[in-house]
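Some chains omitted; the rest stay in position.
Chain lettering (A, B and C) follows the sequence in which the chains are written, and residue indices restart at 1 in each chain.
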Amino acid sequence: MTTLYILNNPDLFQQCSAVLDENDGLLLIENAVVLAQQLEPKTAGFVLEEDLVARGLDSNGSWGNKDYDGFVALTLEYDKTVSWL
Amino acid sequence: MATFSLLVTANPHSSQGQFSAIQFAKTLISQGHILKRVFFYADGVLVASRLNCPPSDEYNLTKTWAKLAIEHDFELVACVTVAMKRGITNAAEAERNALTGDNLDPAFEISGLGQLTEAMLESDRLVTFG
Amino acid sequence: MRKRLSIIFNKAPYGTQSGRELLDIALMAAAFDMDISALFIEDGVYQLLDNQQPDILHMKNHSSTFKALELYGIETALVSEDALIHRRLSQSQLLPVAQPAKQNELQSIIAQSDFVFML
C-alpha cells in the first residue's frame, strides 16, 4: 500500500525520511514548510501552499505546491496517511 | 465521495494543528465528501472547554468546531480518560469525581477510545492532526 | 479481513506522555480484534529499557504494560536494530518483549498497515 506522510515539525525530517519507500509521498505542512526552501525531496514531495503564504515563503520549485483542495485529494490518492509526530 | 474521520491530538493553545484540522474539515466538506467524526485525544481535548476565551479579535477554535459540526452534522468526541486528566469534564463526570464545576462545551461529547476505533473501521480515511 | 494497525514509538518515556497514551490506543484497538504491531524506533527504544523507576519522581510507570503486550493480543512487537546500535544499547538491557528488526522489515510493516499512529 502507498503512504502519504504528513510532516509538521522540521526537526523530524531525517527521522521521517528514513522510513519513506519509493512509492510513498511526503507533504510538508505548518512549520515544516520551511524545508521546501532548503532541501530536495527524496520521493514525491509536496508542500502546503497556505502554510507557505502564511509565513511569507515560496517553495524552491522541486516540491509540488498543494493548496487545501490538493491536500484532501492527496489523502485519497494514497492508500493511507501517516502524520509523523 | 469518501467518508473521513479526523484524529486531533494537537494542543489548541500552543500549536497550529487544530487550525489545520478545521481547514481540512471545511475543505473536504466543500468537495462533497462526508465527515463522520472528529476524535480528540491527548492535548487535543483541551479545545472542548467552553471556558476557552481567546482575545475577541481572534479565532475561537471551540466555537468554530461547534458551529461546523452543527452545520454539517458530524460528531465531536473527546476521549474521557485523557479529558478528565486534563480538567475537561461534563456535569455527570464532575459529579462522579466530586469536582466543583464543569466546562465541556455542549457541542462536544465525552466518550471512550472505542469511538476512535469505530471511526477507523467506518471511514475511508482517517487523518491525524498533531 | 482484519484491519492492521501500527503504533510507532519514537520518543523516550516520561519526558512526554506520548508513550503511555499511544499504548492506550493499542490496547483499545486490540480489544476490537485488530491486527496490531508495536514498533520501537529512534529514542522510542528507551521505552523498553528494563528497570525503569519513574516512581522516584512521582510519575506512573507504564513499562509493565509492555510486558503484557502479548497477553493483550498484540503479537508483533519490533525494535529497530539501527536505533539500538546508534544508542549503544544491547537487546539484553531491554524487556524481552520485542524482536530486533532491520529498517526494511519495519518499513514493510508500516507499508502493510491500514492505520499508523504516532504521538
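Just a few scattered comments:
Methods note: contacts are C-beta pairs under 8 Å (C-beta built on N, C-alpha and C of every residue); 3 or more make two chains touch, one makes a residue touch a chain.
All of these numbers come straight from a predicted model, not from anything done at the bench.
Whole-complex stoichiometry, in terms of the displayed chain labels, is A x2, B x2, C x2.
FYI, only the chains that are shown with their structure count from here on.
Under the stated contact rule, the graph of chain-to-chain touches is complete, every pair of chains being in contact.
Rounded to a whole number, the gap between the C-alpha centres of chain A and chain C is 26 angstrom.
With each centre defined as the average position of its C-alpha atoms, the distance from chain B to chain C rounds to 26 Å. Across the assembly, chain B contributes 9, 126, 128, 130 as residues in contact with two or more other chains. In chain C, the residues that touch at least two other chains are 18, 114-115, 118-119. Contact residues of chain B toward chain A in the complex are 2, 4, 9, 15-17, 20, 23-24, 26-28, 31, 33, 124-130. Within the complex formed with chain C, the residues of chain B that make contact are 7, 9, 41-42, 81-82, 112-114, 116-117, 120-121, 126, 128, 130. Of all residues in chain A, those touching chain C in their complex are 1, 3, 15, 18-19, 21, 80, 82-85.
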